[in-house]
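The complex appears here without one of its protein chains, the remainder shown in place.
Letters A, B and C name the chains as they come in the text, with residue numbers starting at 1 for each one.
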């Protein structure tokens, strides 16, 4: 019989039981469910709602159950619907009467929210760690190839030369914002719903502050959030609003209906994951391109490549293709959750049971994407010779040449036009800008002088960059220093 | 001829011109484009890249153009592609040679990013303001109906009684988190890309810090972000990380490639809007339900209702249906942007031109949804009599009765079972729990005593709630006080 | 060592192997993979590419492997990547050399497409069957409640009376279109890619027509399919294009690149599922509403309801909430697939490995939704008494009254206005239209006569409907007859 079966005369049909069960996936919450029950039992005892003896039996029983689950000895039962009922019923089997008191002043509505927030909090920490690992791998790759110039693209057409390190650090910077988003989300999610009960709270004398603190929703938070997570990207607010700060000391929901019925914390979480996934999909695309025969800039090691079942010569950069492709499911998961929540009235609706699988899938996927991207970054080589040979094509120095004319006080638009004509000449001749003689250049504009050759060629172009954040060697070196320090990388620059 | 036409021999076909133009929508950025050009021209002059005379002519010309646009006298031209080219070309028509120098050390790539961020920053401020208005309207509605008890629902089945104010404040709390998300996004977006040029920066001696500051990307930010926006939900980080704070003083991108090619700032923005839209869709659903004949709890005034072209008796809560429905386009806009950015290699790709319309549409839609929700809230009446008459149905006091038994030391599970049987008895008799005689109750459990009647009935149930955040009168009153103060509402409680 | 390992010197890292494996989910294709291999082996033998002896050993080995899998005795290995490699390698373990010849003139690219199409074809048949079951359940429910009048809603406001059967048949009609979409998709998907090999076909003398026919891609279709349905080659124009007809007799891809690299067949499939899911979400919403205390029209039996862990009186229509909610994942699955395919160059990319899980999930979910909806329909009762009592509210007869005036030659707009005023009078008096005296009615319009009372009241309103497809009793009865015949229902109308 179901634990809620009091007023029911018929039992649920098999099809309905199978369709409505969640134990097949929500058992992933077992550790956090037990954590929540421990805190709840301790609070009930301190408040006199159960005896200390009951509490001790409950805690001992929960230890036993946790052990069984971890040893794979726990029999999950579909007829017990979900993780909460499975554990509570097993506890009753184990310790009897005291277990029947555990659900005092608690509903599955606040219980599942609590479990899920605890789970997500851990997931965010795990993702942020992997973001950092990928950042480190990218910075190391930048250090290994510090002076290497590559073509910079817009429209996938060659645009201007950039240092490879500069390009790699663009990803590092994007990932830093990704971490910032996750940490903001963590802060906003880290409020304790336990004690909201079904939706309205309770008349029993519970202490929500005690459970909140025990579960790390309040004070521990203050200690645990490392300030350096403050990214360059959050937390700006000085002087602090002390009134609201006081409120924050107790990170519990002040409205019980909101506490149990909103899922914005996972919507925000999956949004953040989706944006990270987009960044990784772009890295995936870029590296798949660069590993092609036509680009030939990047050589993945055999350990991160796969072959073909029919074509013996193939060596494919599959991990990065899958990184690109798996972004799709992270986005699909977000869309599922958005559609799920749309138009639901308050408070809890059973639809919300569907909130978990997209989150589990999104987390698993994004973690894999980050791990494999880092592993790939650690196992690629840039084909410096091929890159160097390829650099002359595409007139990457054309803009530098236009800037040369600007320095000679030619208005930029006129400069642009002059250089455009010089490029057209090169195209017709199939030569480089630096191959044009001074006379040829002067036939287009008399402003050209012999110092022009200090601005032509890819190396000269790179040398000329100087603006803050640009691809100039010193600017990039400063960026590298910043990240090496921030990410606490022990620097072993090559050569 | 196109401004970039130097090396081109054929002009673009009509179909391509029409397909690739963006002027039909990006002219919405004109104000921010001009703002950016002003800052850029001033910087160029101070750095000696143009003369003060050129700068003055440019600034005067920009004033003239801005005036014309605002007076509707500016002729936008499709052959000039976009807002940037339209304004620059018009400036050239107006002031000649100096205008040709304006694009020095600037590309449309960093220009459009700058314009768009400035536009989004303003949009966020406008949305946050509307969120506050809706919060005020909801709090006022709560104040107007302060003692009113309504059924609380889970699964759209009657669950427990709640105060209407409690339910309304759940939305207020959700909206507060919505504002928090937008403000976090604003902080993360408020970095200046100007000076990143096409993707690599420049060799011309520009001062990115000067333009950044002039456009409010740095110092002004520090002053302008009102600390009270610190929601109860962000900004936790004490002691502050002064190293990163220093960095923040200059809110410019340190990596030019990242600056021009990432669109995570709009992805985050539209994610935040989508979550707000979900909240509003739930409000819409709830109020549409409550306005139905069957619920009959809520009466919209004629001024926020519409009729039917065929059925003369109809009075429909259309604005809230549309609030619910329009959430769909906010979500669709987010999906468009995510799909757009997926798998693009660095740096700028023309695909990104498609980033604007979804953002414009999302902003316009969410603003309308917030405004109309507030207007609706100001024009509804709760049908107190009908609600009161409806309260007895659904055994809303059953959980209170179970808590009564818990207080008598019956384990909760047993209490739940006992009350379940009492409810079954009521169902078979078609009566209320409070209609059962003590003998009848005791036939189910001898623990029932005559004090049980202090726990039965909806009013008694409400009186019994006491936990923090619960629907108990005092708890809700505290919540109301909190919001009245925070939202700076001058309180005129009724009755 | 991997089967494709010839040119590889290092083995794949664990993280990459885990990330790129698909065996954890694509083993679901085992039956269709074996089916394909059987057909392929038989063809290779007939074409002289392998000996009959080899073929026999292969077929015997495949039987053995299929048996093991079905008995749960097959050890799936992650290091063998996917279902194809697992089965082929196991076959090699089992029968040795001949197994090494099975992959002749075949690539995993065409193999997986073939397997997946066969799987989807079966899935469509299974879904269409469940659609029919739900239709039958709905028609039976309509028959059981044949004369029952319920309020019809627009804007969730009461609009006009309708027969419950009419409302239920609206769903039946929608489901019929859903089946139509699936069957169109089946036709368009039922083309054989086997023999396209990696992307370019082969120089070995294979017979694609033979494998296609053996796998039911051609001949069986020829018999079942009216020629004009010969979609992918649009075919709506008569006289029939006999050239293309001939082509269609062999439903194989005529372009090998298209055959292996397109996934439009699953995009179309998941689109069709999404539309069905939308229909079911609407049914879910409607029945959740109708089961609420406030509507009270629909009583689910205990066998399709669940209770609350805290509130003893609750009886929730969870299955229909979940039907509504699970529509979200069907839509999310579609979005995943769309995002996945966007912007991929030809031909196969590893991203496409991600095509399977969304399809598996979509199919499993939609099947569950259909089954449970049917089961729910079989286990609900309409509360006829409560419905009858509720009918007078909402002036459902107002439009009938306006039509009355039209019959008296009052222009419709004027009629609408007159009835609007009559309704306003009722609202102020809190009475029904039929409660107004003739004098009162005539004070609004002198056109009213005493025959007006034959048009007032819900029963009269229903009697008056007569247009084709309307809710008039005879029209609905005709609809019922149509569906009873079409769905082959043995009719036992009640009372």
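Heads up, the rule we're going with is that a residue touches a chain if its C-beta (ideal position, glycine included) is under 8 Å from a C-beta of that chain, and two chains touch if they have at least 3 such contacts.
Just so you know, these numbers come straight off a predicted model, no measurement behind them.
Shown chains touched by the missing chain in the whole complex: A, B, C.
Only one of B:339, B:377 or B:433 touches the chain withheld from this view, namely B:339.
When the full complex is taken into account, the listed residue touching the unshown chain is A:293, out of A:9, A:73, A:293 or A:385. Of the options B:32, B:57 or B:106, the residue whose C-beta touches the omitted chain is B:106. What chain A contributes to its contact with the hidden chain is residues 151, 153-160, 288-289, 291-296, 307-318, 321, 335, 338-339, 342-343, 390, 393-395, 398-399, 401-402, 416-420, 422-423. Against the chain not displayed here, chain B makes contact via residues 2-13, 15-16, 18-20, 81, 84-85, 103, 106-109, 197-198, 301-316, 318-319, 321-322, 324-329, 331-340, 349-354, 357-358, 368, 371-372, 375-376, 379.
Methods note: only the chains that are shown with their structure count from here on.
Between chain B and chain C, two chains of identical sequence, the interface residue sets overlap for the most part, with shared numbers making up over half of the total.
Mean C-alpha position of chain A lies 22 Å from that of chain B.
Centre-to-centre, using mean CA coordinates, chain B is 35 Å away from chain C. Among the residues of chain A, those in touch with two or more other chains are 3-8, 103, 109, 197-198, 324, 327-328, 331, 334-335, 338-339, 349-350.
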